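See structure below.
Moving on, here comes chain A:
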Amino acid sequence: MLGEGILKGLAETARNAVGSFVSKDRLTTVEYPEERLPLPEASRNFPFLVYDGTDWEKGLRCVACQICEKECPPKCIYIDKSKDKKPDAFGRPQIYPAKFDIDISVCMSCQICVEVCPFEAIKMDTQYELSTDDRFGGLLLDRKELAKSNEYYHQIHPTEASEVDAKLAAEKVKADAKAKAAAGAAAAKAAAAAAAPKPAEAAAKPVVLADAPAAKPQGEGD
Partner candidate 1 sequence: MNLVFYVLAGLTVLGGLAAVLLKNTVHCALALTVAFAGLALLFLELDAQFAGFAQILVYIGAVAILVVFAILLTRGSETPEDGVFSHTWLAGLAVAAAVFAVLGWAVIQSAPALTHESAAPVVTVNQIGNALLGRYVLPLEIVALLLTAALVGAVIVAMHEKEETK
Partner candidate 2 sequence: MVSTLDQIFVLLKHWLVGLLPSVLQPAAGVLLSVVAIVCVFPALFALTVLLERKGLGRMQNRLGPNRVGPFGILQPIADAIKSLTKEDIVPLRADALIHFLAPLVLVVAVFLEFAVVPMGRNMVLVDMDASLLFFFSIGASTELSVFMAGWSSRNKYSLMGAMRAVAQMISYEVPLLMSSVAVVMITGSLSLVKIVEAQNQYTYGLPHWNIFTPWGCAGFVMFAIAATAETNRSPFDLPEGESELVAGYFTEYSGFKFALFFLGEYLGMFSISGLGTALFLGGWSAPFSFLWWVPSWIWFFGKVMLSICVLIWVRGTLPRLRQDQLMNFAWKFVLPMTLLNLVDVALWRFLGEGWLRWVVCSAVMLVAYVAAALTGLRRDHIGPRSYRYAE
């Protein structure tokens, strides 16, 4: 009948208008600054650098290998390798990023840096409240602003973080075993070399390397 559709439409909007006062289903607004939608676990915005332990500078997993810098499609990562080595969270001396900047005004959240990182050092953050009127200072995140603790990572991506931790632990166990074997081998070699004192200096180094993680085996994995 003529006008039937109009009446149907009017009824629907009336149902919405009245329903918005009584039913939550018909008032879907989430009042943003006060309430927030729970972010899905897979949500991502910009990368951040994971650190272990409490000291962000010491605990950075990043070893400044610059793979992410090379792989980044829009080239928004800038890394300066350090000249020296500092002990990382496990006490191993490592090259560390002297500068690690991400220009989030360019970053397109593609996650390629995360996928290529062999050290699980860079992960995707979910923080989105980044708008600023400062074009350069506000949008160029440096090392300090990027560093977030592993606990934070667990908070935002629990499943993924546990997997990463398990993987790291497994790798560590492997590395420990390897180190032990190496240590054993070195010890054997040292014992063997005791007779011949010349190569002893050369073998001294791996011993130190292998010993350090063995000294604090529970250092990570929390």
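In picking the candidates, the idea was that all candidates are chains of the complex that A comes from, given by their letters.
As a working rule, contacts are C-beta pairs under 8 Å (C-beta built on N, C-alpha and C of every residue); 3 or more make two chains touch, one makes a residue touch a chain; residues count from 1.
The structure presented is a predicted model; accordingly, all values stated were derived computationally and were not measured.
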Which of 1 or 2 touches chain A - same complex, any copy: 2
Touch list for chain A against partner candidate 2, complex: 1-3, 6, 9-10, 12-14, 16-17, 20-21, 26-29, 31
